[in-house]
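First the structure, then my questions, so here it is.
In this view, the complex is presented without one of its protein chains, the others remaining in place.
A and B label the chains in the order they appear, each numbered from 1.
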Amino acid sequence: MTDNSTLFRCEGISKSFGESQVLSDVSFSVGAGEVVALVGENGAGKSTLMNICFGMPSIINTGGYSGRLFLDDQHANFKSPKEALEAGIGMVHQEFSLIPGFTGTENILLNREPVISSVLESVFGPRINALDRPKMEERSTAALGKLGVRLDAGEPVSRMPVGHKQFLEIAREIDRSQTRLLVLDEPTAVLTESEASILIEAIRKLASSGLGIIFISHRLREVMELCDKVVVLRDGHKVAEMPTSQTSVREIASYMVLRDKQKGGEADSGGRRDFSNAPIALKVRDLWVEMPGERVNNVSLDVREGEILGLAGLAGQGKLGIPAGIMGLKLSGGSMEFYGRNLPLNNPRQCLESGLAFVSEDRRGVGLLLDETIQMNIAFSALQIKKDFLRSIGPFKLVDDAAMEENAMKYIDLLAIKCNSPLQKAGHLSGGNQQKVCLAKAFTMSPKLLFVSEPTRGIDVGAKELVLNSLRRYNQDSNTTVVVTSSELEELRSVCHRIAVINEGRVAGILPATAPVEDFGLLMSGEGLGDDSGEGAGK
Amino acid sequence: MNIKSMIEAAGWPRIIIALFLLFLFLVAPLVDVKISTSVSDTIVRFGRNGVMVLAMVPMIRSGCGLNFGLPLGIIGGILGILISVELELTGMSGFLTALVLGVGFGAVLGWGYGILLNMVKGDEMMIATYVGFSSVAFMSMAWLMLPFKSKAMIWSFGGSGLRTTISMDNYWTNILSDFLSFRFFGQIFPTGMILFFAFMCFLVWLFFRTQTGQAMSAVGQNPDFARASGVNVDKMRIQSVILSTMIGAVGIIVYAQSYGFVQLYLAPLFMAFPAVAAVLLGGASLGRVSIVHVLVGTFLFQGILTMTPSVINSAMSMDISEVIRLIVSNGMIIYALTRRVKEVR
Partner (left out) sequence: MSTNQIAVPSGHKLETFLLNSIIPIIFLVLSAGAIYLSGYSAPYVIQEMFTRLGRNLFLILALLIPIMAGMGLNFGMVLGAMAGQIALILVVDWAVVGLPGLMLTAIISIPIAIVSGILCGLVLNRAKGSEMVTSLILGFFAKGIYDLTVLYGMGSIIPISSPDLVLSRGFGIRNAVSLIETRGALDQMIMLNIKGIQIPLGTYLIIALFALLIVWFRRTKLGQDMRAVSQSMTVAQAAGINVDRTRLIAIVISTVLAGFGQIIYLQNMGTLSTYNSQDQAGMYAIAALLVGGASVTRATLVNAVVGVLLFHILFFSAPMAGKAIAGKAEIGEYFRVFVAYGVIAAALVLHAWRRRRGEALAARMASAQQAQAEGGTA
C-alpha cells in the first residue's frame, strides 16, 4: 500500500499567535498512498498546522509561520488556499460547505463547472457560457466512482443523509485532477458507524490509487484500523510518530493527554472529601440538548450537594451542551430534579429562581452586556430575578446605582478585577477580567448550584489560578455545589472531586479526580476502560 | 480626547450636517434671511416633531430596529383626536381626551404590531414599513366610512366621509405651545410644548432606569444574555413596540396642536422617515439610541429643513426643500443600514 516516495513533508513548523506559541518545531511526512493520522486534544495545534499547509488567510494575516513545507521535495509556500489547491492539496473541513438546494453533481463541480463555449464569451466573458450538464454528470459519476460509493447525485443535498454529504465533499476534492494530498478533518465525527466504515473503505481505495491522506480524528479505533502511521500532537509539540502496527489505542491515548510534568503522577488529592453519602442536589435523566456542534444525546447524571463535579471531554462531544441545556439556553428534553423537586427544562427563569446559576463559556455572546458597565453586568441577573438593587422613588422603582456599585466593589476586591472603576464598560476589559465579572454576576445570585463552563479559556496564567481558587473557595465557604466544564483535564483534576467524561453526547464514565490520566484519555477517545476498571462507567 | 476620535465618536454625517447648518446660519444674514425667524421656526418644529422622534427609542432599544411602523401610532393618535373632536371637547379637556384615547388606541395597535414583529424577527424593518403603509391605506378607506358626524370634520357637501385636512383651530390649536409662552427677539417661544417634550423625554429616560426598562435594553443589546438572565425576550419586545406606538400617538397629537391641522388619508404614509432620519442624525444606530440622540437629531434635522429652503430661496429663488429632505433623510437611513454589518458583534 505504501511506497517510499515522500509526497509531502513539514519541517520544523512553528507558529505563534501573539504571545502564545501554538506550534513548535513540528515535522512529519506523508508518502504517496499513505494514510497518516493526526491526533491530539483540542488546542494541540492540529487545525493550525492544517491551516498552514493550506495557506489560510488566518495564518498569513497573523505573521505567517516559520519552518518549511515540501511537496515532492520542492519547497512550497502557499500564500492563499487557492495556491494550495492548485498545487494539489485538497481539504475537507468539518463543517459542510455545500449548497443545500443544489444537487450532488452541482455541488461536486461547484465553480468548476464545464461549459459550452459560445460567441458571447468574447463580449461578456466566460461566465455567460451555458453549463454542460451531461459533462457535469459524467465527471461527478467518475469522482464518486473513484470513491467507490453509490449515491443519487441528482438529488438536492438538503434531502441527503449526512453521510452522503461527506462523500460529496470528498468527491469534490477528487474531481480536481491535480489533487494528490487530501486532508480530512474529523470526517467520521458526524457519521453513523456503518457510514463511517463505508467512508473508511473509500479512503483506503483512494490511498491505493496513490493519494496521500492526512486523517484527523479522535476516534482512535478508526485510526488504528485505517492509518499507516500516527502523529500525536500535544500543546503544539509532536510527542510521538509511530506506525500504527507498533502501537495501541491505550498508548496513543496516553500520549494525547499526558503532560510531562505529571507523567505517572497523581493529581493533588489533599483535602478531597468523599461525597458519596451527600444528598443529591441535581438529578438529570435522559437529557438531550439541541446545541449545534455540542449535541447531547442521552445523559443521566447525579450531582451531590457540596461537591465540585467536572465535565471533561473533547470539543464537539457535548460537554458544553449539558449545562446550556439544563439552564434552558438550548432546546432540550428529558427530566431533572433539583433537591427532589421537579424542574422544567427550557425555562431559564425558573432555573435561576430555584437557585441555579450559570457562567457560560461564551462570555461575549451570552455572559456579558459589552456596552454596559461592570456594575450593571454584575447586578443584572439578581436585579431581574430577585429584584435586588432597586429603590422606590415615589411611584417608581428605579435602579439603585449606589447598591450596585457597593456590590461591584466587593467583587472587584474579592476577585481582583482589574478595572478603572465599576462604571467601566465590560467590553473594554481583558478576557480574564471579563470572566471574573461573569463569575461575580453568578456569585451575586448566591446560587445553591453553580455551573461554570470553560472558566479559564482564553485567559492568562495568573488569572487562571485566581479564577480556579475563587471557585474552590466559593465551594468551601458557602457549601455551594459546583459543576465545572472544561477542555483542560489538568484543570479539572486540580479542582474537582469527581470528573464525568463526556463522549459523543453521553457520559462515557465518571472517575475520581485522582484516577490515572490515561484512563481519562481512553474515555475521551471513546474507548472503554476495559474489564479492570468498568466501575466508574456504570452510570 | 483628540480631534480624530471626537470626529469618529460623532460620525461624519453628523459633522457634515452640523457644519452645513452652521454655514446656513452664517450665510443667512447675507441673503436677507432673518435669523430670529429662522431660529424660532426651528424651535417650533423641534417641539412639534420631537415626540415622534422619541417614539423610535423603545423599539431601537429592544432590538426591533428602526420604527418604520410609526404610522400605526399616528393612526392611534388621529383616532384619539377625531373622537375628542366628535365629542365637541375643546381646550385642555379636548386635548387630554385625545391624548388618553390616542394612547389607548396606540397600545392596542402596538400590541398586535408587536406580536407580528415577533413572528418575523430579523425582517422587522421591511415589514414594519409595509405594515405602516398598508395600515395608512386601510385607514383611508375607514376615514371614508366611519360614522363621524361633527361638522368640523366631514365634507360640507356630500354628507359623509372625513375631510383630508381638519382644522384644530376651534378646539385646541397651540394649547401646549401657548402655555407660559413668551416673546423672544420678537418671536414667540413655545414654552409649554418644549416643556411637554422635555417631560416625555424624562418619562422615557425614567422608564429605562426601571427593572423592565433594563431588561428591555438587555434584550436589544444581547438577546442571549437576556434570556440567560431569565428575561422573557418576546414579551419585552412586544412591550417596547407598544411603548413606541403609544409615544407615536402622543407625537401626532402634539404635532397637530402645534401645526393646527390633522391630515388624514395618505398624509401619514411617509411620516416615519423624517423621524427615523432625525434619530439617526442625532447619533443613534440600529442598535443604540439615547435621549440625547433624539434631542440633537431632531434639532439638526429640523434646523436643516427650516434653514435650507429659506436661505436657498433667498439666494437663488428656488425651492428645493423637498429635494433636500429626501436626500438628507434617506441618505442618513442608508448610511445607518450599510453600517449595520460592522456593528453586529
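As a convention for this text, a residue touches a chain if its C-beta (ideal position, glycine included) is under 8 Å from a C-beta of that chain, and two chains touch if they have at least 3 such contacts.
None of the values given here were measured: they were computed from a predicted structure.
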Item to check | Where the missing chain makes contact, among the chains that are shown | outcome: A, B
Item to check | Residue of B:Gly11, B:Gly104, B:Gly161 or B:Gly260 in touch with the missing chain, whole complex considered | outcome: B:Gly161
Checklist entry - Looking at the whole complex, which of A:Ile99, A:Ala142 or A:Ala402 touches the chain that is not displayed? => result A:Ile99
Item to check | Option from A:Glu113, A:Glu201, A:Glu241 or A:Glu490 whose C-beta touches the chain left out | outcome: A:Glu113
Next on the checklist: By the contact criterion defined above, which parts of chain B meet the unshown chain? Give residue numbers in ascending order.
Outcome noted: 68, 116, 119-123, 125-127, 129-131, 133-134, 136-138, 140-141, 144-145, 161, 265-266, 273, 318, 320, 322-327, 330-331, 333-334, 337-338, 340-341
Next on the checklist: Even though one chain is hidden, which residues of chain A still touch it in the full complex?
Outcome noted: 82, 97-102, 106, 110-111, 113, 115, 126-131, 159, 161-164, 191-195, 288, 290, 295, 297, 331
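In this section, only the chains that are shown with their structure count from here on.
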Checklist outcome for this item: In whole angstrom, the CA-centroid distance of chain A from chain B equals 48
Item to check | Residues on chain A engaged by chain B in the complex (per definition of touch) | outcome: 327-329, 348-349, 351-353, 358, 360, 362, 364-372, 376, 380-381, 383-385, 387, 390, 396-399
Checklist entry - Which positions of chain B touch chain A when the two form their complex? => result 206, 209-211, 214-215, 217-218, 221-222, 224-225, 227-232, 288, 345
